[in-house]
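Omission of a single protein chain aside, the complex is shown with its protein chains in their original locations.
Our next item is subunit A:
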């Protein structure tokens, strides 16, 4: 490296008088990037302040604990979904994977009480990873558009689940106490499930930022053709993203079984849309290339908090769905407006530099 630098020193000296474009865009953009996640935090604080003012019960430890528990499963799913969305894909099948894994795990626990819980959880993760591999191969290798491929597996995995269950329901009473305790256990006053989600968040967040494969996921979503030219193994990375999303969905299935105890083939039906909503509200660009898992998890917490707040405020349950929808649209519109503003600012900046 040093040889090259000295080798190029001569042209550097010659053109030292070259015009220097001042770096202004970076500050602007990083500010906006920060604002994206900060905006969700502000929204959360506002929500808690207003709802707490109307009904102080909302801020009680029990209520907060409930919100954390409610959001932790979706948060884990949102982390996996973010990995996929960053690569300009989407995984609609996560809810069916959760259902399959939750039922499979519960069935093993109920019929073979001797199997240790960690082994069952590992099995759930593995099952999820297998489902993810199916998605990954369809999208990454067979080049089926992710929307279509995972829509197909959304039905297919659920169908397997139905066929496997054959109408059977596993009840909490059939499951070992030790496993169910995981769902309600607390460590240092925080629910264990929320801590699991937090651990996943920190691990994935670190890897996405600091490991080369993590950055390559962003590169793939940002400009797929350029990713190929840069020598990135695009297929392998995309398959890996789907496998990770599937594995996390498998983990979420185990969390579901531990939390609710009663499991049948319909578990988590429709959850995929909550997950995508959380990701989008959390500022992950749906066309790939940008966004963080922190934002996605904050999105999941915000959506869960809103549901709780609307219940506390005695808003009609039917209206809640509409409000959730309005919120998602608001988030996307805000995101788009911000993006346009940034683009316009960058355009002007380039123009000033050129002038």
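One rule holds in what follows: contacts are C-beta pairs under 8 Å (C-beta built on N, C-alpha and C of every residue); 3 or more make two chains touch, one makes a residue touch a chain; residues count from 1.
Everything that follows uses one rule, which is that contacts and distances are computed from a predicted model.
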Which listed name, "4Fe-4S dicluster domain-containing protein", "D-alanine--poly(Phosphoribitol) ligase subunit 2", "ABC-2 type transporter transmembrane domain-containing protein" or "Ribose import ATP-binding protein RbsA 1", is the one UniProt assigns to the chain that has been left out? "Ribose import ATP-binding protein RbsA 1"
If the hidden chain were put back, which of A:55, A:223 or A:320 would touch it? A:223
Have a look at A:147, A:211 or A:273 and name the one touching the chain we're not showing. A:211
Touching residues on subunit A - with respect to the absent chain: 1, 4-5, 7-16, 18, 20-21, 23, 25-26, 29, 210-212, 215-216, 218-219, 221-223, 225-233, 285, 289-290, 343-344, 346-351, 353-355
